[in-house]
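The complex is shown incomplete by one protein chain, all other protein chains being positioned as in the whole.
In this document, chain identifiers A, B and C correspond to the written order of the chains, with residue numbering beginning at 1 in each.
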Amino acid sequence: MGTMKAMVYRGVGKIVLEEVARPEILEPTDAIVKVTSSAICGSDLHIYRGDYSVDEGTIIGHEFLGIVEEVGDHVAGFAPGERVLVHPGFRCGMCEGCLKEIPMGCAKGGIFGNPTAYGSLHGGQADFVRVPFAHQTLHRIPDSLSDEDVMLVTDMLPTGYFAAENGDIKPGDTVAVFGCGPVGLCAQICAQLFGPSKVFGVDLLEYRLKVAEQLGSIPIDGSKVDAATRIRELTDGLGVNVAIEAIGTPATFYGCLQAARLTSNISIVGIFSDSVELPMSVMCATNKRITMGLPIKLPEYIPVLLELVRAGRINTRPIISHILPLIEGERAYEMFDKKLDGALKIVLTPGS
Amino acid sequence: MGTMKAMVYRGVGKIVLEEVARPEILEPTDAIVKVTSSAICGSDLHIYRGDYSVDEGTIIGHEFLGIVEEVGDHVAGFAPGERVLVHPGFRCGMCEGCLKEIPMGCAKGGIFGNPTAYGSLHGGQADFVRVPFAHQTLHRIPDSLSDEDVMLVTDMLPTGYFAAENGDIKPGDTVAVFGCGPVGLCAQICAQLFGPSKVFGVDLLEYRLKVAEQLGSIPIDGSKVDAATRIRELTDGLGVNVAIEAIGTPATFYGCLQAARLTSNISIVGIFSDSVELPMSVMCATNKRITMGLPIKLPEYIPVLLELVRAGRINTRPIISHILPLIEGERAYEMFDKKLDGALKIVLTPGS
Amino acid sequence: MGTMKAMVYRGVGKIVLEEVARPEILEPTDAIVKVTSSAICGSDLHIYRGDYSVDEGTIIGHEFLGIVEEVGDHVAGFAPGERVLVHPGFRCGMCEGCLKEIPMGCAKGGIFGNPTAYGSLHGGQADFVRVPFAHQTLHRIPDSLSDEDVMLVTDMLPTGYFAAENGDIKPGDTVAVFGCGPVGLCAQICAQLFGPSKVFGVDLLEYRLKVAEQLGSIPIDGSKVDAATRIRELTDGLGVNVAIEAIGTPATFYGCLQAARLTSNISIVGIFSDSVELPMSVMCATNKRITMGLPIKLPEYIPVLLELVRAGRINTRPIISHILPLIEGERAYEMFDKKLDGALKIVLTPGS
Partner (left out) sequence: MGTMKAMVYRGVGKIVLEEVARPEILEPTDAIVKVTSSAICGSDLHIYRGDYSVDEGTIIGHEFLGIVEEVGDHVAGFAPGERVLVHPGFRCGMCEGCLKEIPMGCAKGGIFGNPTAYGSLHGGQADFVRVPFAHQTLHRIPDSLSDEDVMLVTDMLPTGYFAAENGDIKPGDTVAVFGCGPVGLCAQICAQLFGPSKVFGVDLLEYRLKVAEQLGSIPIDGSKVDAATRIRELTDGLGVNVAIEAIGTPATFYGCLQAARLTSNISIVGIFSDSVELPMSVMCATNKRITMGLPIKLPEYIPVLLELVRAGRINTRPIISHILPLIEGERAYEMFDKKLDGALKIVLTPGS
């Protein structure tokens, strides 16, 4: 059975490298995955900073992939040795909550390495992970693709796809994405799948805007210009057809409203802690549709996105800023938290 | 040329019956319509109460129908003697604003009997009206239909259709409409076109709830129960798939949010004067889509709705509470303003 | 363990009542259902007539419902004593074919009582049935509904829904359904969910046209008039927006083409044995969309349709022409085969 290395939550500001027990198969529908790459998500930072609380001792991480080590008796379709991407959450697929497709409605479901309300299963910043309901939590990685190629397909890219899809982008539309963090950049990549004439990427940090530009967006530096004003200038004074909010602040929410034209769609994918005030008389006179929520159809997006990556149509590689061994995980959290060294998406590699 | 009777704006609280000059063809694309029925709209009340201002001397009324009296040289497709429904607004269809489909973007466009910002053309609470761009402002009324059959197809019914369409109702969905005034009732009628399992109609006034019930809705009396709570009870505790706001107050807006289930659509068609606060963290965790605006595609809806009325699939007749001669117009405004005698939709008939 | 009664295939023209062994749980995901109602499907007649072949000894029947008698160890969400409707087919949901949603792609899947190519599991015209993958093959029946209320929700109604959905019916559209057998009538019922102005039901048999009329359709007797010509007369000479083929013959296929207007949709749900010739130059000049296929999303439709039946929006009861005890099954097959006594949908009740 033995032990392994893992990033363990030990209180606010403390996600530390520890030697812990290796997980074992508990249910016949489980698989054990040997992790080869595991990314730090923005929501892991919320745990680090104490915005959410998880049980002490929880192994963190829900964006990871690896190699099947072992499968339970009832697991069909996956065998030891296969490279797999792991969906961030899991559900039984059989209970009433699952059959009615109620988000978070599965009694046995949860998210890896997350707050107790969402199930407290250990996460993927570790050498090994126990994966429940393996037949629907795992996705096979095409042979031709490296870990870096598909790392963001676990969570960031499907979330960006959800944001773009909610925007209902039509060919020829103009699109503005407020935020060039990993989700905002992935939303920009996915917006391109719908045939827009222009995609704008708004941020305050130059190193993030450079990545946006590299991905085909027109960068708008909100630290130097008023983003909405600049976007209107670049869209014949009309504003964009679709604005995507990928930060989660009132300022960027209002930026979206101001950058969007008459009869337009606003898609919200940022995580907000504050309320916003909706100027209803203006909203009603200008025909707005606002969509917001969690990407509950994420499992449906993953095969589509893997196919687009395999075909060379999508490349999220520029979003990965650092690849560090798992044993440098504590430094990685500090870099990401303080946005040091151009930290954008940091991947940890166990066993290296 | 002669004179005619008309309801003329003379200051706040004063929309009075006067003898005024009959309109004449001014442009070759004009038609003159002899009005046979003309309804008072809720937005006429806003003028009456001084919420909007129009030029003194303006004839009020944008919901009307009648018989073509005369047509200009360039009017194709309509001839004197034909019964026509008049679209509340008009536009040239040729300028840049029209070609780009910018709402209210036509330099020569406007709304009948309305505030100056929207063009100050005289309205339809009169014996005759000049109708610009007749070829696209008029719609022929099928022979088999009476004035009462189609009166609400001018404005209320297409607005209700817009509300229902924005809700994106799927077969089997549950729908709640907050408000049983003419627009809310028309939204309930139109919601039924999309195969819902249940439609709820919420109001505080018993006589309006009775009409909702007559139209096939499940009435919810907000003066006696908490509407959202009651709606949840009647939907297996889940809430509705689609909530439609047809009043324009923060209270009914929040009622919609509370009555709507996880992953649901909110469609706003009420006219708001206040802002509302959006609790973003709740909104994002519960997957909401909010659509709001003006029914700019109204001209496309009218032929569809006329067809449904003609086929007996839609009946808005129960919404008309009173039919009065135009010469009793002043009393009609008072009744509507004070909700006397069960006033819901009052129609004025010139020449009677 | 004991024996039970069942309708067993013994060669062309011979589906006979026999005493056979009662089924038992074989897999932990199985359930045993005590059948209370079981209908004869048109495709059972194809077996009876020898159009398809099944293994001798197969119990026939894929449209049935009943009471859970026993469940395997891994069945979640269903318990003995619950009333359940059984989906006509079953699949594991875990293998590659299932995960890729390939129709009939599940290695362990099949259809009850059907040809060997589709799995040869015993069917439901029997006292008891073994139901594989119970958690996704069973649907709970709401308490307020009788067997007759939901009998057609097993197969006919979702197939009719599929036909209507493929027609992409918009509010105000006119719809013609060629065929007033159970599927055609269910297509007419479901067409009404999309807000059409008129639904036409075409058939050659008067007793079937009467049911169409009872369900809200305009009956067209193809034995007395040319159906397409009559439909054009009743649609202002234009033809219908949507034509649905529910018979499966070249004649009704061409009837659909002739009854459909410029820019229209043809939805095919009849089972064809012959080819048809497409007059491409006419088709291209008249903007046609033809959709055909098997209702593979049937499991998604069932909960929606159950909800609509529960709410009283859908009533398929008039389509059931006869309810006979299972022991009269042989006579029932003969009646259905020869269209005796107004046979439309015959339900067999075991144990009575």
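Criterion: a contact is a pair of C-beta atoms (placed from the backbone, for glycine too) under 8 Å apart; a residue touches a chain by one contact, two chains touch by 3 or more.
Keep in mind the model is a prediction, meaning the values are calculated, not measured.
Shown as candidates are C:26, C:251, C:294 or C:340; the residue that touches the absent chain is C:294.
Across the entire complex, the residue among A:3, A:146 or A:197 in touch with the chain not shown is A:197.
Taking the complete complex into account, C:268 is the one of C:98, C:175, C:268 or C:344 that touches the chain left out. Of the residues in chain B, those that touch the hidden partner chain are 76-77, 92-96, 99, 135-136. Within the complete assembly, residues 102-103, 166, 248, 253, 262-263, 268, 271-281, 283-294, 296 of chain C touch the chain that is not shown. Contacts to the hidden chain, counted on chain A, fall at residues 161, 170-172, 190, 192-198, 303-305, 307-308, 310-311, 313.
The definition used in the following text is that only the chains that are shown with their structure count from here on.
The distance from the centre of chain A to the centre of chain C, each centre being the mean of the chain's C-alpha atoms, comes to 43 Å. Counting partner chains per residue, chain B shows two or more touched chains at no residue at all.
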